[in-house]
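Here's a structure for you.
What you see is the complex with one protein chain gone and the rest in place.
Let's look at chain A:
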Amino acid sequence: MTHISRRRLLQGAGALAVGSVALPGLVRAQSKELVIGCAGSHTAWMEQIVAPHMRETIGAEILFEGTKSSVNLEKMASNRSNPYLSVVQMDDPVMIQAVEEELLRPMNRSAVPNLADLREGTIHMDGMWANYVQPWAGVAYNTNARDGVASWSALWSDEAKGKVIIPSLQNTEGMWTLFAAAMLATGKPFSEAQYETDAAFAKLEELKPNILTTYSIMSQAFNLLEQGEITMLSGNFSSYTLPRKAEGVPVDLAAPKEGIFAMPSGICLVKDGPNPELADAYVNEMLGADLQAKIAEFATSVPANTKVDAGSIVPSGVPIHSPDWAFVSSNRREWIERFDKLMAG
C-alpha cells in the first residue's frame, strides 16, 4: 500500500484548491461568454429563442440573470467598479435611473446597425437604450368568472369586492392601475391624467375593498387568477397572459375601452462591462428582424423593428398609451412609500 506523506497531501490539496478557483476563471477568459440581466418573466423565451440564436450567430454562450429591473439596477450600481453584466434588459423608468447614475454606455449605429430599423420613439436619450419588444398591458381576467373587462372602472365595481389583485408600484406594471385611477377620477385622457397624482391616490383608496392584496412577485397572484380565487389582475401584460391562454388556462387579457399601455421593455449596454464588442453584437442581434420576429411571436409582443410585421398582436380600436417615464422616474420613490402606506393593513 502506498503511503501519502502529510506534506504531499497538503501540496495536493493546495494545488486542487488553486486549480478549482483559477481554472473556471481561465476557461471563462478564453470562452465567448456574456452575462445578461433580464426580467424573470422573460426567462422562457430567453432560454428557448435567444440563447440558441446567439450561439449560432455571434458564437457566444449567454448566461441569464432573470430578476426585476430594480434588482438589475442595484447589481449594476453595486458592481460599478468591476461590472460583470455586459447587457441589461429592463424597463424604461429604471433605465432613466441607470442613466442618471452613469451606469450605461450609449449604443452607436456603427456597432449596432439595426438601430436604424427601429420604430420612431423606441430609441431613448441619444441611444442610451432602446425598446426591443413591447408587450401590451390591460386587465387579465378569469374567463370562467367574467366575459371580459370593458372598462378600467370594472376594477372598482361592487361585484369585484375582494376579487382583485393589483401590482405594487415597485413593479413597472403597477403604474397602469395608478394611471387608470387618475383617468377615472379626473375624467381626463391618460396623457393628461397621468400627472394628477393626488386624484389617482384618492381613487386608489376607493379600490381598497376590492383588493385581495398587492404583489411584487407576480407568479403567486397569477396563480390565484388561474384558480379563480380572484377574477381580475390589473395591469397584466400580453407576454404573460396570452401564452397561458394559449395553453388552455381559463384566463384572457382585456383591452379596456379607455386604452391600454405599452410595456417599456428596454435593452442597454453596461458601462465598462466585459466583452464590449460581443455585447454590441448581442444588442444588434436582439434588434434584428430575424430574432425580433421570433420573440414577438413567442412573447405576444409588438416588435420594435419596422421590417417585422406586428400582425394582430395589439387589439385594434383601442388607444395605446406610453406614459411620461421621466415624470414617473422622478416621483416613483415618493409614490412607492405613499402606495405602501395607503394599502397597508
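Just so it is clear, contacts are C-beta pairs under 8 Å (C-beta built on N, C-alpha and C of every residue); 3 or more make two chains touch, one makes a residue touch a chain; residues count from 1.
Keep this in mind: contacts and distances are computed from a predicted model.
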Chain left out of the displayed complex - its UniProt protein name, from "Bifunctional diguanylate cyclase/phosphodiesterase", "cytochrome-c oxidase", "ABC transporter permease" or "Gas vesicle protein GvpJ 1": "ABC transporter permease"
Residue touching the undisplayed chain, where the options are A:Leu224, A:Val249 or A:Ala293: A:Leu224
Omitted-chain contact residue, chosen from A:Gly121, A:Gly148 or A:Gly162: A:Gly162
Residues of chain A (touch criterion as defined above) contacting the omitted chain: 68, 70-71, 73-74, 97, 162, 165, 168, 170, 211-217, 219-221, 223-224, 227-229, 332-333, 336-337, 340-341, 343-345
